[in-house]
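Removed: one protein chain of the complex. Kept in place: all other protein chains.
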Amino acid sequence: MNALGRRGPDIAVWLLLLFLPYWLNWVGGYTSLGSRVLVLGLAAMSLNFLLGFTGVLSFGHAAYFGLGVYGVGLTIKYLVPSTLLGMAVGVIAGAIAAALIGLLIVRLRGIYFAMVTIAFGQVFYFIAYRWNSVTGGDDGLSGWHRMPIDLGLTSIDILGNDKAFYYLVLVCFTVAVAIMAALLRSPFGRTLLAIRENERRARFLGIPVDRHIWLSWVISCLFVSLAGTLYALLNNFADPHDLRWDQSGDFVIMAVLGGMRAFWGPLIGAAIFVVLQDYVSSETANWMSFIGLFFVLVVLFFPRGVLGVIQRRTAA
Amino acid sequence: MTNDILSGRLDRRSLIKAAAAAGVAQFAAPFVITARAADEIKFGLNDPLTGTYAELGKNEQIGCQLAIEQINAQGGILGRQAQLLVEDSTSADTGIAVQKARKLIERDKVDFLLGNVNSAMAIALGQVSNELKRLHIVTGGHTDSVTGTDCHWNVFRVCNTTRMETNSVSKTLFNKYGKKWYFITPDYAFGHTLQQGFEASLKQFGGTEVGASLTPLGATDFSSYLIQAQAANPEVIIFLLAGQDMVNALKQAVQFGLDKRFHIAGAQQELEVLEGLPPDARIGTWVFEWYWVQPDVPHVKGFVADIRKVNGGKVPSARHWFGYVAAWTCALVANDQKTLDPVKLAKALENFKLPPEIALMPYDTFYRAGDHQLMPTLYVGNAVEKGAAEEDLFKVDELVKGVDAALPVAETGCHLSWPA
Partner (left out) sequence: MTQLLLFNLFNGLIIGAFYALMALGLSLILNLSGVINFAHGGFLAIGGYLAYMLIPHIGFWGALAVAPVLTAVLGLVVERILIRPLYGRDPLYSLLLTFGLAFILEDGTRYIWGPGTLPFTIPIWLSSPLSNTLFFLTGYRLFMVALVVAAVTGLFLILNRTRLGMRIRAGTLDLETVSVLGVNTRILRNLNFGLGIYLAGLAGVLAAGMLGLQPTIGSTLIMPSFVAIIIGGLGSLPGTLLGGLLIGVASGITTVFFPSASEAVIYVLMGLVLLVRPRGLLGEEGRF
């Protein structure tokens, strides 16, 4: 396959994303739907760094997503009304928490690892829920919104302008995805794949497996926190539900739907998940049956996800 | 094809064909909500249709739909027909609620936004409607801040604040049932503000709070909290829960025989909860925000009959009334002012009095100027196992004017800032 053929899908994706606010409205969507797909797609891709490429399942990523959400909300509301500072706080909070918790849990595997991530996730959820005075509890953290970004010469209004916010999200998405792609192409990334394929063999080769899993975990959670900050900015709202285990479950579903083994898989999965739910729930109050049926069919007949089907076609 | 499934030989191609066929059939079936047309006045209802608040959202929707029907029968709004677009906000995912609100306003270009049952969503939606400058009537989210610290010039609310509910019933509780109170409080803003309201009343009357239990939202078992309540030896146990929590707590309280030793009471109660309880658990002193049995109030019987026709024969609850009033409010003020401009409509809604055939209440019902809170009548009474009619589960003892029970505007924390 020549260079264009290999890069083709990547170029196609970037073009679609670059011009999204224009073609999405034309097909009956709306710009903030596109932003939502991109933000959740980033979260799913971050999760997939750990799941699809390192082979480790986490069901508690919503905790770090939520740290991003509350980090940016609390900063803007109580500290400094600055979007960029808020995002920085959210990401740092998520990364530090992930680093510390990762040290504790990295020895576990399989369902045990998944359940312990749920345990931590639920504890964070209950803290957000009960610490009413700070987080607003079940009512959520409101009364703040995304602040215009002051670049010295000009100020970008991302509050009133949906398109401007979308491009901010796209910039963050691009940076995150570029870093993840570079990491996966590097020797570090190859090692992760080796660990995914056969952990025992990797250990025999002298690879410090636990340290690699810890690093993969921290990177994954860091980018999911970034996604969290963008999610809060999208909604102008921080909600404890963003920390619940079913939010984590949504990320896993998106990754599997789109294809865990493909780099763009989770983004496709997020697009399908968000758009399908958005569309079906507008048509019928029984959308849960349709979405549930869709999951069932995908698992039964398309376990490698949408991109898995396409990959197999092109390989054959 | 069934044979294929059973023998596991179903392949992807035939599956896709079958799915396409099934999909088309389903969407043509009675599952579908509404079609969309242009050049109509659009109402956007953003309410939970799935999850734990599904029943409440559904009832508000039915009330809205009846209102829209009546509005159109009477000539529509400014000569144009009205149309209701409904979006499921889900019961717990505020992100989806916000997304749907943006969809309704940005893509579907609704003129009026209605909703939400969930307090957190009501607040979040208020921010969206304020940002995008649409008139927004909150139907059933009770947290005080919607017409308090989180108030906006374009947001109005139909259902009561928690302070209105507690103030309407506290005197009765104190005089008739006891001066020592124990609170079972759900641990979120709604519960906290209800408790604060009652505590203020206790202070005013000189009663005692013997204790309180904070219960997690969605708790299934209340026995440990009821054990604590019993140990504190109150005269009245006050249940500040809502929805499923209230059903579970009352069911268990009656199973424990607590209703025979203490008086059970609370502030907000809903017909949906009483209907979900076994008859022996329909007890206690409560406040209803609207009730279907009002023999002395004109037009109520007609409303009840109209709702029965579209509600499977069941009587309307306060939720139906919330949706009905919210939709009609928009139509009335728009026709009155002959404009759809949100700022003009919002200004006109201040001190706007609802006509009796919409208000369906004995006293004047109007939107207060300073905080945009509707001032309705509150119905204080007792739950009964069965009344005169089969669905009559509440006996109204006292009517309280909302405006008497509410906090003065200055104390609500609401500061409205109007666009230039």
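By written order: A and B. Residues from 1 in each chain.
Everything below uses one rule, namely that a contact is a pair of C-beta atoms (placed from the backbone, for glycine too) under 8 Å apart; a residue touches a chain by one contact, two chains touch by 3 or more.
All values reported here derive from a predicted model rather than from experimental measurement.
**Student:** Looking beyond the chains shown, say which of B:Arg80, B:Lys251, B:Lys344 or B:Lys395 touches the absent one.
**Tutor:** The one listed residue touching the chain not shown is B:Lys251.
**Student:** Determine which one of B:Thr149, B:Gln196, B:Gln230 or B:Asn335 touches the chain that has been left out.
**Tutor:** Answering carefully, the residue with contact to the hidden chain is B:Gln230.
**Student:** Which residue from A:Thr54, A:Thr75 or A:Gln122 sits in contact with the chain not drawn here?
**Tutor:** Of the candidates A:Thr54, A:Thr75 or A:Gln122, A:Gln122 is in touch with the missing chain.
**Student:** Consider the whole complex, including the chain that is not shown, and state which of B:Glu55, B:Asp93 or B:Asp111 touches that chain.
**Tutor:** Of all options in B:Glu55, B:Asp93 or B:Asp111, contact with the hidden chain holds for B:Glu55.
**Student:** Mind pulling the chain B residues that touch the left-out chain?
**Tutor:** That gives, for chain B, the contact residues 5, 8, 49-52, 54-55, 58, 187, 213-216, 218-221, 223-228, 230-231, 244, 247-248, 251-252, 254-258, 261, 272-273, 275-280.
**Student:** Since one chain has been left out of the picture, which residues of chain A touch it in the full complex?
**Tutor:** 57, 104-105, 108, 110-112, 115-116, 118-120, 122-123, 126-127, 130, 245, 249, 252-253, 256, 286-289, 291-296, 299-300, 303
Definition applied: only the chains that are shown with their structure count from here on.
**Student:** Could you grab the centroid distance between chain A and chain B? Build each centroid from C-alpha atoms only and quote it in angstrom.
**Tutor:** Taking the mean C-alpha position of each chain, the two centres sit 34 Å apart.
**Student:** For chain A, which residues are in contact with chain B within the complex?
**Tutor:** For chain A paired with chain B, touching residues are 25, 28-33, 36, 129-130, 132, 136-140, 142-143, 145, 159-160, 162, 231, 234-237, 239, 241-242, 244, 277-278, 281-288, 290, 297, 301-302.
**Student:** In their shared complex, at which residues does chain B touch chain A?
**Tutor:** Counting only chain B, the residues touching chain A are 10, 12, 15, 19, 26-27, 31-33, 49-50, 58, 86-88, 92-96, 98-100, 102-103, 106-107, 119-120, 123-124, 127-128, 131, 143, 145, 149-150, 187-189, 192, 217.
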